[in-house]
Every structure is written in structure tokens, then in C-alpha cells.
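A single protein chain has been removed from this complex, and every other one stays in its place.
What follows is subunit A.
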Amino acid sequence: MPEVLKAPLVVEFPFARSLGPVQSAFLTGLRERVVLGVRTTDGRSLVPPVEYDPVTAEEIRDLVEVAPTGTVTTWAWNHEPRRGQPLDTPFAWVLVRLDGADTALLHALDAPGPDAVRTGLRVRVRWAEERTGAITDIACFEPYDGDPAEPAGHTGEFEDVVTGIVAPARLDYTYSPGRAQSAYINALADRRNVGERCPSCRKVYVPPRGACPTCGLATSEQVEVGPRGTVTTFCVVNIKAKNLDIEVPYVYGHIALDGADLALHGRIAGIPYDQVRMGLRVEPVWTEGARYPDHFRPTGEPDADYDTYKELL
């Protein structure tokens, strides 16, 4: 089995979350060291609060302050905190029912070890020193053996309300293009375009996917195509995408390599962008050490007849 490639793929974005009235009051409250719940139609206090009654579906807006002290209802020990978690030393994930609340809030408990944690443990909020209106304004919970704190009866009305937060999200993948594409990518390193032919419909896929999407059959017969090809269609990109580092304008082309049965996508250069045309004959231009051609440039051959590539559009 030839080498199957692998590489890290990080998907990361700072999402802008608009909070709506209830979460807005809840997070503003945390900034002011006030924990708010919301009263349901049947009189229970939900912490964290929600906008709609989970039983009746009615809109609920009756905010009620609860105490910063409470009781652990269940927990799990986290041996190896990861990046972005509330504490960087081992801690307990806890559900805490704050005094005055009927539901429990998920957070971290700073404890010396799992032996120090139990269901029923009394805890209190440890406030973060710098608070911005975020769940991290509660730095964590800590064990507490004093009396329940008395909430001050805050109404949930604040000055300078937090209406939105930035919620950064990050997913770390190990990406593998699989056997067929790995073979294609490895051949590209030798500046060869190697696709695969479907045993049934005989179509040549470049890049290959390891299976024919039309026939549903595995492909294995390797076929070298190109290196020259025909521009079947294209667009001129004048707008920069957020994570693309290409100078605009550039030409994004569909290029049918000679011998391939569908076009691949590549950048066309070596010609003014406004002179690129359908049917233009092109060849790849390589840069040292690159995994793929930097771009395709005109070969100088006459343009291909429309009839020779119209089925590839």
C-alpha cells in the first residue's frame, strides 16, 4: 500500500453571537457579579436562563437573582485540561444548582483532586478579576462551607447592556485525502498528472477519488493525462476571500487536461486576465518544491474548437 498522506486541518472562526434579551441580561449580570435565572410559568427558576418555557413554550422574561453559592449535583474529573478550558490544572466539571435555582449550571470546580469532590458538595462562585459579560466571568467554582448567600433581588435591569459576544470556535482535524488522491498528489511532485479510469464507464477522473461517482465502482487503473489542456470555462475573481492569499484579479479556470473526462480547477496566468477565453490551450507552470502547479499558462497553440470540449462544461 503506497503512502497515504495526512496533514493537520484547522477550522477556526470568531463567531459573533447576538444574545437576545435573556442571555443579554444573564451575561451582563455576570459582569456585575449577579447571577440571574428566569422564572417559568409554573414558578421554577432556570439557571442558566432560557428565552422560552421548556414545558409550555411560552416566552418567559421574569428574571430573578439567585445566590452565588450552591450545591454540586453531579461531576466528572478532568485529568488533562485542554486549551481554552476554564482552568489549566486538573479540575472537576460540575453541575451546580445555585441556591434559589431549580436547575444546575455547568462549570469548572477548582479542587485539589477527585477525592475532594462529591455530589452534594457546597460551592461558591469565584469571580474573574476582569469581567466582560461572558460565562468566563465566573472563573470557576470553589468549595465553600459557609451559609448560603442571600441574593439581593436584582431585577435584571442594567446600564450598558452586553448584547453580543464573540464566540471563537476551533476544530482540529487530521485530514487525509485517501489512497487515490494521495497517489495523484505524489505523482504531481514528479510533475505528472495521474488520474484513474472507471472500469465500467471508462471515464478518467483527475484528480481521482478512488471510486466512480456515476457507476459506484472502485477505480484502480492509473492513467497519465495532460500536461496540456483546454480552458473549458472560467471567471475573473476581483474579490478577495477571507482566507485566500492571492492577488486579485486572478482567473479561476476549469481546465480539461488532455485525456481527462472532467475539468479540474486552476489559476490561469501568463496572459492578461481580460484575454483569457474558453478554448484557450494551456500548460502547467511549476515552482520548485510545490505540491501543485502554481498556475497554467497559454501554450501558444490555436484555441480548441468548442465542439471538442462542450460536453465537459
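Keep in mind that, in the parts below, contacts are C-beta pairs under 8 Å (C-beta built on N, C-alpha and C of every residue); 3 or more make two chains touch, one makes a residue touch a chain; residues count from 1.
The definition used in the following text is that contacts and distances are computed from a predicted model.
**Q** Consult the UniProt record of the chain that does not appear here and report its protein name from "NADPH-dependent 2,4-dienoyl-CoA reductase/sulfur reductase-like enzyme", "Fe-S cluster assembly protein SufB", "ABC transporter permease" or "Thiolase domain-containing protein".
**A** Answer from the record: the omitted chain is "Thiolase domain-containing protein".
**Q** Out of A:Gly29, A:Pro86 or A:Gly253, which touches the unshown chain?
**A** A:Gly253
**Q** Taking the entire complex into account, which one of A:Trp93, A:Trp127, A:Phe158 or A:Tyr292 touches the absent chain?
**A** Spelled out, the listed residue whose C-beta touches the missing chain is A:Tyr292.
**Q** Write down which of A:Ala76, A:Ala116, A:Ala218 or A:Leu313 is the residue touching the left-out chain.
**A** Residue touching the absent chain, from the options given: A:Leu313.
**Q** One chain is left out of this view; which of A:Ala76, A:Ala116 or A:Cys235 touches it in the full complex?
**A** In the complete complex, the chain left out is touched by residue A:Cys235.
**Q** Tell me where the left-out chain touches subunit A, residue by residue.
**A** Counting over the whole complex, subunit A touches the hidden chain at residues 5, 7-9, 11, 13, 15-21, 23, 50-57, 59, 163-164, 167, 169, 175, 177, 181, 185, 198, 201, 203-205, 213-214, 232-246, 249, 252-254, 261-262, 265-267, 278, 291-293, 306, 310-311, 313.
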